[in-house]
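Missing here is one protein chain; the remaining ones are kept as they sit in the complex.
Take a look at subunit A:
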Amino acid sequence: MKTIKVSVVTPDGPVYEADVEMVSAKAQSGELGVLPGHIPMVAPLEIGAVRLKKGNATELVAVSGGFLEVRPDRVTILAQAAERAENIDVARAKAAKERAERRLQAKQDDIDHKRAELALRRAINRLNVANRNF
């Protein structure tokens, strides 16, 4: 099986680096699957999970937005925050989720509301990835 090199990079350092058979991610225009030999492409990502298929196993990485850069032999995901499923701090994500929910309930101006909504989506995404809820 042909493989493609994948790296997930954040400002705090690389998060994931491996050769995989397929990368799928949730781009803003919809689900996106990348196989080895793909033409060069750039696509912005949604807050969601990146699935990396390697043999029979599928690994999950939670990303908070960012974008995906594809070249024939490698895929780079640049996100402001990303964690592998096993590295997610579930307690912290739960706390963040509750905090965001409380903020959403308290009526605030638009910007704060939008920010809380994004925080909530990131927290839910982390919890889903940690529980392999995909």
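Just so it is clear, a residue touches a chain if its C-beta (ideal position, glycine included) is under 8 Å from a C-beta of that chain, and two chains touch if they have at least 3 such contacts; residues count from 1.
Everything that follows uses one rule, which is that contacts and distances are computed from a predicted model.
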item: Record-based protein name (UniProt) of the chain missing from this complex, from "ATP synthase gamma chain", "Oligopeptide transport system permease protein OppC", "C-type cytochrome biogenesis protein CcsB" or "Carbohydrate ABC transporter membrane protein 2 (CUT1 family)"; value: "ATP synthase gamma chain"
item: Among A:18, A:42 or A:95, residue touching the chain not depicted; value: A:42
item: Omitted-chain contact residue, chosen from A:3, A:24 or A:76; value: A:76
item: Residues from subunit A at the interface with the omitted partner, ascending; value: 7, 9-14, 27-29, 32, 39-44, 65-67, 69, 71, 76, 78, 80-81
